[in-house]
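What follows is a structure written as structure tokens; I'll ask about it next.
With one protein chain withheld, the remaining protein chains of the complex are depicted in position.
Right, chain A next:
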Amino acid sequence: MYRVFLSWRYLLTRRTNWIGVGGIFVAVGALILILSIMSGFLESSRAMLRGDLSDLAIAPSQEGRGTDGSSASSTRTPAPLLERLFADERVEAASPRLVWYAQAAGDGRRTERLMAGSAGDLSAIQLIGVELRTPALLAEAAAAPLLAALGLPLVPTAGRSADGRARDEFSTTEFFHSLRREPLRGMRVQNPLLPFERPRSYRTDGRPAAAIVMGESLMSGLSLVPGDEVEVVTILPSPDGSVTSANRRFVVAGSFRTGAHALDLERIYMDRAELEDLLSGHREYSEILVRTKDYDEYGAALKVDLERDFLAAGLIAGGYGRNGEIVAFPGQVKTWEDSRQNLIGAIKNERVLMAIMLSLILVVSGFTIFSILTMMVTEKRRDIGILAAVGATPRGIMSTFLLIGFWNAFLGTLLGAAGGILGATYINDIEIWLSDLLGVTIFNREIYYFDEIPSDVEPMTVLWIAAGAFTSTLLFSAIPAWRAARVDPLVALRNQ
């Protein structure tokens, strides 16, 4: 009985204990707060890392096939792949696109200036031919101004097949959002639903050029405005094995902004048919982008299933594996995470490292308890002697001091967990309040990619931290408690 009574009494009457409780409180609270914000940041970074990648991308190797002698003709068109894709319930949308590298230059004197300026300006451009189901969209586009006037959301819904599944770029990537996002330097297209319409300002003497949309950085880099023409030059393999070049003029319809500078500097979007034409039918598509109904749930499994089925149907290339079985050449069916493997791995590593480093805080608070209890044992030698004289056992004395550590751990962890969770939940309110109070901006929303401080309280993390703090404090209390049990009551009693 006296153990609980005495430990509680010592806890309440010795102020140093509040330093211990405070230390654990701060450690646990800070750990939860920081890890929650880290998790939030990492989660948001993950979204940013993903950028405009689709859930899955299927890119059959159309060249270099034939290790097993299967015909290459079946993968010349995306149709068989699409057919298999739409046979799968987990597929929400799929859309083929054609990607080719080229160089671009603005027209007239500006081009000369640019080309003369530095060769670095003339970097490789990614031409992306996308499927937009334009005819179907046209009807909707006619209604778009009306919808907009009524304040209804402008969302492309056309291009869906009877089963409600879409087959266009808008449904598989963020392209539509990039078109609608407010540009910083470029100029938006007139109608994001129909990005490849020639701008009204466009006048030409000859045959009208097809319209393209460029990344805003590229557009401003080439000093172009909508209605300007741009020359695109690329090279193609010719059937006899040599290389030929192809060039064509396009009219700039406007710009898009993904927010990622690298992408906005190198991408040109156009209709897939136009790009195919530029390449003289050399290639119909280079990849099929897939959106799943729920990536987190189906993504990985879908990849495995598709790879197996496509390989069995001879739609993707494969070779003999180590044990003689046929395996798909890697990289033909990729999830977006596969494409960002290195960075995602780095983020995970960082989080683990962070947790390990922050756990040192727990060790520090454990040491605080250790020194407080050690001090108390030294200070309370006489009391320990008295307790022994009135019949307390060494074990009882040990548990009394262990209990003091326990109360410290219990209160500190409880308060710390509550404080940490509250802090992480209301971090933005706290930041605003603090910024107002101090008159400084703590979290600059213009520097960061985020509109608010991201924070993600994970119950498991909280549990681990609480358990860690609790056990480490108890472990640290064990040593002074053990020493208390070994105090010789006589030495303690003999002297005043």
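The criterion applied here is as follows: a contact is a pair of C-beta atoms (placed from the backbone, for glycine too) under 8 Å apart; a residue touches a chain by one contact, two chains touch by 3 or more; residues count from 1.
One rule holds for everything that comes next: contacts and distances are computed from a predicted model.
Asker: What protein name does the UniProt record of the undisplayed chain give, "Dihydroorotate dehydrogenase B (NAD(+)), electron transfer subunit", "Sarcosine oxidase delta subunit", "P-loop containing nucleoside triphosphate hydrolase" or "Putative ribonucleotide transport ATP-binding protein mkl"?
Answerer: Record says "P-loop containing nucleoside triphosphate hydrolase".
Asker: Of the residues A:96, A:129, A:385 or A:468, which one touches the chain left out of the display?
Answerer: Answer from the full complex: A:385 touches the omitted chain.
Asker: Could you pull out which residues of chain A are in touch with the chain that's been left out?
Answerer: The missing chain touches chain A at positions 1-2, 4-6, 9-10, 13, 382-383, 385-396, 489-490, 493-494, 496.
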